[in-house]
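With one protein chain withheld, the remaining protein chains of the complex are depicted in position.
Just so it is clear, A, B and C label the chains in written order, and each chain counts residues from 1 on its own.
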């Protein structure tokens, strides 16, 4: 693979995919990560149905933004068109993750946004985690995975959200998608989402009337990590 | 064991049994896997009560479809007659798994079908996971494990289900059985069932009125994995 | 320790104690196992407050049935008197385990017997897991751990239970005790109890009206493991 022009994103995609089982976010093959190369107009994605313990970097498939395979011997993930649509329209994202992680998927199946109950959530986003409604029958019967991408984008439009500020969504009845400036950040977001989903479920069990986090705390925690005067982490 | 005519299915049964503790599906000896050899009219099954950490391939017991031991020094699993009945009547299954995995068993004890709430479920079956009612007292007092096999088949008849399409069942008050074209698929189904059972319980906790998955989505997800134009996995 | 007359039970007690963290039944030092030597009229028990990762066989303490230290440099478990009372009065038990395992302790804190909902439970006992009521203030202020032993025995008398048939109890507001013919069986029972407690809680969540297991099934499952014609396990 030494002369392969996609070597770098294939290896990045491989490493990011392998982080999913290590973080407890996937059972068998229920998940996939992709990494984009904006200059070449392609992304690298997990081959469909290959178990993580057998996955090799060279099996990663290279696909363009219309979901055509550009390089690779394997069939790409069955969710490839969803990734393609998001890369095409959201021009600043560098990596996308799809999992069926347990708690996030339970909220998606419950068709509920995940309420912002605490600072663990507010450290990462200032709104409830959005849950897109299930698609219309026309969309499902049509180009399903392609339409899933539009369902995600439409949900962000309807709720007036920015994909640069909110890097995660639940697709109703289905499961979560997360993204970020690169694949590592997208994987990080997938793990954060799962923990936030779990804490929110337990919070409602401890107190069915648990109040949403108040606005001043939402703002404070988000800004200390992400604002102009952020003081979390190293410079 | 080099000349043993059952060497192949004994080794397959050993490997498939050892996958159960690795997947977190059994405590102590609460589970068993069998592998059939249709040509010879026998199946290989775990010996009763032998801890997984001590199990050896040569201890696997060979049994015919009337549950008579054909080869092996150990007593076969106490659930052997249930396996025998299913192999005898369902002619296309190649492996069977029985576990007491935590969440699937909780639904069996609750005597409820597991509602189809999302695509994780629909990727594997298009109906609620069936729960057979507890047996009549006559059946229990009679040839219990033998009757368990018929209880499973009767439930499929009553609900008009095909064992080739639905590869799992909960036996009310007891625990799950899964099967498949081979033992690996049956083990895979046992792990999928446990995860689906867990997600469904959490879904109802997040939303007691969570709606069943709509038919178009059920159909779409099942067909992308199993339909004539399936595009999941490698060819 | 080669000439130590208690070498055998000290080593057994060491091994059985070390099984608790491996089975996920203890946090830090919240548990202890003892092993009796009926001929010598003593038992071997974990020293108090020693972390499992530092525990050595020679640190195990030898105590008589009045809880006097017979051999050993360490102070025995703070629950030693409870063990002593049970060994003194229940003459056929060979090992005792005390843990604060999560789900069993939750039921003890809820002050509820664990309902028998399925065959996983019935494979081990034919009744609800008993929960002894919290002690009277007089008993608590008196010889507390000694009285805990009597509280356990009184609960069995009140409920007309046999300690040879039911090898586990919850002490209300406190935590579980289990026992058996030897320490390995007592440890096994502690792990079974934790799993039964977890399944029962999940069962009530899946169906708040879940019915108790019917008597014919209780009887059938118990007898196939423990009756005169038992056919579970190897002879």
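The criterion applied here is as follows: a contact is a pair of C-beta atoms (placed from the backbone, for glycine too) under 8 Å apart; a residue touches a chain by one contact, two chains touch by 3 or more.
None of the values given here were measured: they were computed from a predicted structure.
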>> Given that one chain is not shown, what are the shown chains it touches?
In response: A, C
> Given the contact definition stated above, which residue among C:30, C:52, C:90 or C:146 touches the chain not shown here?
Replying inline: C:30
> Out of C:8, C:68, C:111 or C:234, which touches the unshown chain?
Replying inline: C:111
> Among C:48, C:154 or C:207, which residue is in contact with the omitted chain in the full complex?
Replying inline: C:48
> Out of A:18, A:70, A:161 or A:210, which is the one that touches the chain we can't see?
Replying inline: A:210
> Which chain A residues touch the hidden chain?
Replying inline: 117-120, 188, 191-192, 195, 198-200, 202-203, 205-207, 210-211, 213-214, 216-217, 220, 224, 231-235
> If the missing chain were put back, which residues of chain C would it touch?
Replying inline: 27-28, 30, 47-50, 74-75, 78, 100, 102-103, 105-112, 134-135, 137, 140-141, 144, 173-175, 201, 204-205
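Going forward, only the chains that are shown with their structure count from here on.
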> What's the rotation, in steps of 5°, that superposes chain A's Cα atoms on chain B?
Replying inline: 90
> At what distance in angstrom does the C-alpha mean of chain B lie from that of chain A?
Replying inline: 33
> Measuring from the mean C-alpha position of chain A to the mean C-alpha position of chain C, what distance in angstrom results?
Replying inline: 46
> Which positions in chain C touch two or more other chains at once?
Replying inline: none
